[in-house]
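A protein chain is absent from this complex, but the other protein chains hold their places.
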Amino acid sequence: MKRFEHTSATSVQDAVRLLSVQNARVLAGGTDLVMLMKEGLLATERVVDLKAIPGLDRIQQDRGEIQVGAMARLADVAASGLLIEKAPALAQAAAAVATPQLRNMGTLGGNVAQKVRCWYYRDADRADCYKRNGSYCYAIFGQSDLHAIFDGAACFAVSPSDTGVALTALDAKMVIAGPEGHRIVPADGFFVGPDTDYLRETVLAQNEVLTEVRIAESDLATKSVFLKAAQRKSIDFARASVGVAIAGGPVVQRARIVLGGVAPTPHHATLAEEYVTGKRLDADVIAKAAALAVEGAKPLRSNAYKIQLAQGLVRKALTRLAA
Amino acid sequence: MAKKKLSEKEILALLDDPQFHLAVAEYPTEHQDEIDAIDEYIRRVTPSLAPWVSASNPAETRIVGKRVKRVEDPVRLTGQAMYATDVSLPGMLHAAILRSPHARARIEDIDTSAAEALPGVRAVLTYKNVPTEGGAKTGSNPDRYAVQRDVNFAGEEVAAVAAEDAHTAREALDLIKIKWNVLPSITDMKEALLASAPDLAGTRTGNKTPASAPTKRGDFAAAYASAPIKHEGTYTTTTLQHATLEPYATVVRWDAPDHVTAWASTQYAPGIRSGLAGYFGLPRARVRAIAENTGGGFGSKTGANRDAIIAAVLSKMTLRPVKVAFDRPGNFKAATHRFADILTLKAGVTSDGRLVAYEGFNYGDAAAYRGGASAIVPLQRLYRADNATFTYQGVITNRPPSGAQRCVGDPQGTWAQEIFIDELAEKAGMDPVAFRLKNFETKIDQDTKRTWASCGIVECVEQGAKAIGWQQKWHKPGAAIRGSKAHGIGMAAHACAHGAMSLPMSSVVRIDQAGAIDINQGLTEIGGGQSTTMMMIATETVGASLKDAYPTWGDTGFVSDTGGTWGSRGTISAGSAVRNAALDLKAQLLVEATKPRGSSNKPLLEGKPEDLDTADGYAFLKADPSKRVALKDIVSATGSPMMGRGTHVVPAGVAMSVFAAGFAEVEVDLDTGEITLLRYIATDDLGKAINVLGAEQQIEGGASMGIGMALGEELKFDGPGNFPVNANWENYAMPTALDHPRWADFRPILVEPGDAIGPYGAKGLAEPPTAPPPPAIANAVYNAIGVRIHDAPITSDKILAGIKEKGLRA
Partner (left out) sequence: MAAKGRYSRRTFLKGAGATAAGTAAVACGTTGIGPGPVTAQPVAVRVGPAANAPGTQLSRVTVNGTLYEAAVDARWTLAEMLREQLGLTGTKVGCDRGECGSCTVLVDGKPVLSCLTLATEVADKQITTVEGLAVGGKLNPLQEAFWETGAVQCGFCTPGMLMSATALLAAKPKPTEDEVRLALSGNLCRCTGYRKIVEGVLVASGQAPKA
């Protein structure tokens, strides 16, 4: 690890000010940043610790909105009675992340803003990878088990965030503080794919801080579910995941079907969403929707299984919501 | 076959060679002639016990066979236990290692000037300054130095830095510049065997290791041709890492020009001693190796690995203590590995379900440094087949070093055999349990014709079948699907050569005037509770209490060499020596108790030594146990501590084999291909448990490692680059607490038929439970969804493909 300075912000404005120097990085739970620093994957001259900022970990209900502070620990998000009742997909996604210790450390903001877990990017010896400002993607000819089946372009790393999938399905709003004040970005527009910029994963600028996510209280958010498939029942990032939210019933009025672990960003299965809208979720509709959810997938050498896996997860999630 | 004749000089040389002992422990059948010659020699030179000392196993025991809390544990529970990674010495330097990013390459040039100039750096080691004279090699094939110029696998050590702190050492690595000449490499055995493949090691053998003669009996071809039922299949396993929680780590202090002390994470402290002595041309007596606690071994820490060698070279260069601890990716890349294999089986069965012809052809990954071995032992031993041919061929690749991992080649063989046998049973129209029971060979080693000292395989299978409810639960493949869940059960049986006795075996048991008993035994304690086991054997045999005894372990300054903690040999090998030493001590105590002494010229107990026995710290008259004297009073009467010594050899004409079985119950999710292991029953023929607690621990731990091999462990290599992509626990799927069945559904069952030659009837047991889980789970998956998986591990991508092919889901 290279030498750096540890600073602690007392307010969001203070954090933004501290971030104004080059290579200053936000330290939330530290579970991703500290590892990136150890591996030398992210030049860091200053860390700006957000833990001392009061109120940034609040989970509350306010004027028809559920507000979750970016510094809320994943363990607290998973255990929040409010979220379990009003936005279960988010609580379920937080509970599905990593391990108990990492959920005690990791924050919601950190989980959505983390760097990709591609095993080539994370291998210190592969400095010519696109994500490291190189010009090669090892996954194309190498081991692509964990890589994208949708929307890959140059880089095929997938978005690793479980909560990002849930937030996208819940139509969440992301509140971002920067030198010019606040801006609000929909979850859908928060994540950045390689077709836009393969060096970043989100719209967050280096001197910006994600402060809060907001979810509108709604039938859609209440009737939501998150499912994840991985090799082990702990530790693992998703091989595929799905966040589904449905408004209405028995006839579907509005649907959100979002796939995780299969694309560089949480992937909206728009064909499936459109197909189920206006229909009752019977077995045939569910099977068709699941098939539509993976239409257009372009697997690499060793990740075609993800098509079937994502399809299975959509089927399972819709079946659960239909019950 | 004519028996090999060995001269006394050759025998002494073999006895002195730790590599030989390791080879014998892991592959005894390949060294039977040497073993016999050595046993005969030792029998000739060993003084025998007094004829009235009974060495037979008593019907009742006071300590052996009970559940005993382990003496090793309290220090590990308080955090005070010292492991090699915890050792910190005054002035100690920290080392960091630079590893090759390429699988096969030569360093054209290396520039370390910037690294050397970094403040805090004390030494930089590369091929340019690595000692190469004398015996300065690691003893592998081809031989290698502490760091390499020519690398043969990705992750191989090419440079090392010693600095005042670990951060500086790691920082210095970034400043080393290397000009590489990258050469073509291969990590796939099938590719290495192609005629077009590059000659990876300059052997001009088509990347094959020297062939060994096939094991043959009867006439396979003829028997196969006439068999009414025929079957053939190919089964593969992959490269696995031991993933010990503590990585490779050694601290070396070069005390003086000819004196070295090493604190090592090892399964064999005397092996660190001989390894360093050999590398530097020092007399063995000038090297001391210490291993108080070792954070797991499983076959990966059998001697002086590169951590120890690099630490020693850097310490010699700087005359400062140096700590080398592999980082986790480094350990995944460069520790030894369980080797991948390809095994093709062919068999003929009679119409009433009897195996008559059996053939196996096995390719094993000898990898970068000619490690690994065949997977055919379970094929030779478990089922009777009068006509059989088994062939092994090692293949050179650029995978990281192959070595021993828990049960060495046998889980690979059992993976193939037990899926194959399941398929055979189906072809013969028989229940898989009944088919196995009908075909087990329970009496002899079919190739050497030696009689097994014991065999509990039938009991293993019968008890396991009962525990899992085989009769009620086994069904036609795919016949228990409810909604998106399919349910199935499966089993596997296993036999192997592990858990046999092997040299060296020697021990000293002392008692002092206060009755304190020291058990001098050299097994290095790696987690199996071997020290407690030795205490139990010694105190049971002497007739003392556990509270009065303490074992020594893991410091070559104090202990005799009882060989390494590997090959499931500890309890029976060291245990036999300890038992003999304790018997010798007991005999001396009884002689002293009956000697007339003092002015009255009266003995402590009237009678002859053979009229006495001992128990719970007393010697007493068998005819009248109320006439007794404390053991410590006998010692006091003699005026000096007393000492029994023991060695042991394997009796001629018999052979030991261990047996195990596993029963798995799974649920397969048809949407996601995920497998949930609902139940696992492990039955293990261990002869006799010395410590019931320790026996259960070994069975549970062995089964757990097998569960990992079944459900996802696999070191994956990048296609063109041939470097491992998942050299960490994030992506190498070692199972967690949630991946195992619940407490009541994960059961070890001890099968205890006794054994004619093990101490108190014990056989080794640490390894065999590792082998059955993968095929048992594969067979359960077949039972659930009717899909056969022949290539380990059984991952969801393969299950999903099978589900699709079967049309179980769209």
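By letter and in written order, the chains are A and B; residue numbering begins at 1 in each of them.
Definition applied: contacts are C-beta pairs under 8 Å (C-beta built on N, C-alpha and C of every residue); 3 or more make two chains touch, one makes a residue touch a chain.
It should be emphasised that the depicted structure is a prediction, and the values quoted were computed from it without experimental measurement.
Listed residues B:L15, B:M82 or B:V182: the one in touch with the omitted chain is B:M82. Interface note: of B:T126, B:N152, B:T209 or B:T294, the residue touching the hidden chain in the full complex is B:T294. Touching the chain that is not shown, out of A:V21, A:L42 or A:L102: A:L102 (per the contact rule at the top).
The omitted chain makes contact with chain A at the following residues, 1-6, 27, 30-31, 34-35, 38, 47, 49, 51, 75, 98-102, 104-105, 233-235.
The chain not displayed touches chain B at residues 63, 66-70, 72-74, 76-83, 85-86, 88, 167, 242-247, 293-296, 298, 327-328, 526-529, 546-547, 693-694, 696-697, 700-701, 703-705, 707, 728-730, 734, 736-738, 740, 742-744, 746.
As a convention for this text, only the chains that are shown with their structure count from here on.
The residues of chain A lying in touch with chain B in their complex are 1-2, 40, 117, 119-120, 123, 125-126, 138, 141-143, 145-146, 229, 231-237, 239, 287, 291, 301-302, 305, 308-309, 311-313, 315-316. Residues 101, 167, 170-171, 174, 484, 669-674, 711-712, 716-721, 723, 725-726, 729-731, 733, 735-739, 795-797, 800-801, 803-804, 809-810 of chain B are the ones touching chain A in the complex.
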